[in-house]
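The complex appears here minus one protein chain, its other protein chains still in place.
Letters A and B mark the chains as written, and numbering starts fresh at 1 in each.
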Amino acid sequence: MTDIQAQIDVLPGLDPGAQLLEVNDLHVEFRTRDGVSHAVNGANFRLEPGETLAILGESGCGKSVTAQAIMGILDSPPGYVTRGEVKYRGVDLLQLKEAERRKVRANRIAMIFQDALSALNPVFSVGFQLAELFRKHRGMSRQDAKKRSIELLDQVRIPAARERIGDYPHQFSGGMRQRVMIAMALALDPEILIADEPTTALDVTVQAQIMGLLAELQRERDMGLILITHDMGVVADVADRISVMYAGKVVEEAPVYDIYARPAHPYTKALLSSIPRLDMKGQQLSVIKGLPPALNAIPAGCAFHPRCAYARDQCRQDPPPPAYDVALGRTARCHFWREVIGDE
Amino acid sequence: MFRYLIRRLLQMVLTFFGATFIVYALMFANQTDPIQALAGERPITDSQRLALTERYHLDEPFLGQYWHYMKGLLTGDFGISLTNRKISEMMADAWPVTIRLALIAIVIVAIVAIVAGVISGIRRGGTFDNVTLVLTLVVLSMPIVVLAPLARLVFGIQLGWFPPTATRDAGFYELLLPALVLGSLVVATELRVTRSAVAENLRSDYVRTARAKGLTRQRVVGVHVLRNSLIPVVTLIGVDLGNLMSGAIVTEGVFNIPGVGFNLFRAIKTEDGPLVVGFVSVLVIVFLMVNLLVDLLYAALDPRIRYE
Partner (left out) sequence: MSDPQAVTTAESAVGRDKPRSLAGDAWRDLRRNKIFWVAAVLVTVFVVMAIVPAVFGAGDPRDCALSRQHDGPSGNAFFGYDFQGCDVYAKAVYGARNSILVGLLSTLLAGTIGLIMGLTAGYFGGWVDAVLSRGIDVVLGLPFLLAAIVLARRLSSDPSNNGFWAVIVTLGFLGWTTAARVMRSSVIASKNQDYVAAARMLGSGPARLMMKHILPNSTAAFIVVLTILLGTNIATEATLTFLGVGLKGDAISWGIMINEAGPNVRTAAEPLVWPSVFLALTVLAFIMLGDAVRDAFDPKLR
């Protein structure tokens, strides 16, 4: 692979020894006819090679927007990054010119999406969509690109890859389509993979297969994986650390074991108590009373206070809680985290 | 694909018989004097009367007449005009210039509609888009009987930029003004459809994927979005062709271009019934054939149809 790596232009300021990915104080807003939605309001996290970071939260709390901001593929307008840093190996991606940024995508940071059927272009064969990566980023010939594409489909275990390379997305099953997406994301050997709800649209058995495949490919390549999900059940087995998002903020970040053992934020705690039992499939997370706030009208103070069992006057009146250090590598945005964590 | 084709073919056959039957019935059914109807208000001699009766089998029952008419159509025998010329020969003479005219119009329309439609679709709500929308509205509501004579008056006669008439062997330049007039009949709808298809496709998930793949904006729009946006535009071609045919009658009439439309225009003016029926029938057939081709093209562009 080294010859291929050499073909990628070197990013100015790239420091191979620096943190793989570091997101600091990221803010994203959408300016629409109905006002400004503050979709992300100061997201922070870090990622190491080989590590799996799960981003967890109810739908609408800004997970996908965060991922899109990291990739630089926000719909703009209406979406704008208004503050913050996205540092890849010491380079702030937000400061790069579009042409440089483009080289980061797929080469260094790749992404897969929830609904593979709509995420793949319906009128091109999967072979075309895969080969496109090799041809545009690596300048390969059609034949070479096709050969590499078949190899890739083999690697994600699509049976009879050679015959299926000319098939169109709608001819694949849901699980196979997601495998195609994964193949596409891994084509150029990225160091970071962002998977936005990769299994939400799939059956339970297929979900497990896809998660297994992702974990295996990650191990093989020592990739950093950001796994976005709203399903706490999925992350327990695969994640190393978890960031819990609420109303566009990371409200708690901790190693996976600690979160499950002793959550430090009332929201995390509520999520945990709502992990679906097998007999309640499809109803996960609905147990927390109330809805997440509309992002163009986020409550003052702690955004969670209208739904929080621990809320008191301070939560409404004080500025939003900062990220308190709970332990080494653990933070929580709750004034009363001590009470939450000790309370059982 | 096969099933799609068969279904389309069956539908076309049905439409073909339905359409020709309607045309024929309108012409001949339940007339007190079908021969006079064919000849309009002009006087006819007894020998003409006899010839027409024989020609259209007017002494037979209606379905028999229709049968003979269909047989003629399918074997390329379109009848004889009141001026005693073979309609198939007149047609062979008229097609080349009409086809040239239509091709010029279609190329202009395709370029303008796709380029302007894509720009409008990308910059929705911008100045270009708003101006284009108003312009298409104006073009859309310009009746061809207004456009053709006025364009000829202003650009052909008063300004003299283009020749106001064209001959049988007219080249590109002579046909440009009439082609622009003709093209304006369909350019507005094509442009609007392109625009909304582009705007809609730009919002779709696969565009996000394409951007995540690090493709350039040109490639995302020019390959991924455009290819999807062309599907609805192509399905419009069939409808457009009908408009182009109607437009050609007036345009060729106004500019004196001796094509198919001009022949029909003159046939109507001179009340030459057999000529009208012959030309209309052929145009209906062409229309149906092209629509079948468009269906095939549609299938070629959209794999979801192909593998249905």
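The working rule: a contact is a pair of C-beta atoms (placed from the backbone, for glycine too) under 8 Å apart; a residue touches a chain by one contact, two chains touch by 3 or more.
The shown structure was predicted, so the numbers you read here are calculated from the model rather than taken from an experiment.
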item: Chain B residues touching the omitted chain (full complex); value: 11, 14-16, 18-19, 22-23, 26-27, 31, 37, 40-41, 124-125, 134, 137-138, 140-146, 149-150, 152-153, 157-158, 196, 241-243, 245-246, 249-250, 253-254, 264-265, 268-269, 276-277, 280, 283-284, 287-288, 291
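In the analysis below, only the chains that are shown with their structure count from here on.
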item: Chain A-chain B separation of Cα centroids, rounded to whole Å; value: 52
item: Complex contacts: residues of chain A adjacent to chain B; value: 68, 71, 73, 75, 102-107, 110-111, 113, 115, 118-125, 132-133, 136-137, 168, 170-171, 181, 184
item: Of chain B, residues touching chain A in the complex; value: 203-206, 208-216, 219, 224, 227-228, 231, 301-304, 307
